[in-house]
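Excluded from the complex is one protein chain; the other protein chains are retained at their positions.
So, chain A:
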Amino acid sequence: MALDLGMPILVVDDYQTMVRIIRNLLKQLGFEDVDDASDGTGALAKLKTKKYGLVISDWNMEPMTGYELLRHVRADDALRTTPFIMVTAESKTENVIAAKKAGVNNYIVKPFNAQTLKTKIEAVCGA
């Protein structure tokens, strides 16, 4: 199955520079419909008003972290199947395992490159 380049993607990160980097990488991959939020609360609000094909979220944010966002998404009947990739500097094994248990689809450690992001999106979105 080819990647659907028209699918909306939500990028969640409290650092605007990181949002900009991910936006540019996604643009290079051919994705045009990209929105962003600066924490889990803002992301949940957007997820409830628009159907996203993928969420790419940081972990460490205030007031709602990416981990809490993931748990909210997986607990919500309307959102639970939304693919979710964590992109974070939290690299301890306990974090990775907790995210996996909470239902994350893939996990990228910062700093990362375009190829890693592409590979994970393809793995999660079924290219």
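Note that in this section a residue touches a chain if its C-beta (ideal position, glycine included) is under 8 Å from a C-beta of that chain, and two chains touch if they have at least 3 such contacts; residues count from 1.
We adopt the following convention: contacts and distances are computed from a predicted model.
Comparing "Probable septum site-determining protein MinC", "Sulfur compound chelating protein SoxZ", "TRAP transporter small permease protein" or "Protein phosphatase CheZ" against the UniProt entry of the hidden chain yields the protein name "Protein phosphatase CheZ". The chain omitted from view is touched by exactly one of A:Phe31, A:Tyr67 or A:Phe84, namely A:Tyr67.
Residues of chain A that touch the chain left out of the display are 17, 20-21, 24, 28, 59-60, 65, 67-68, 89-98, 100, 105-110, 112, 116, 123.
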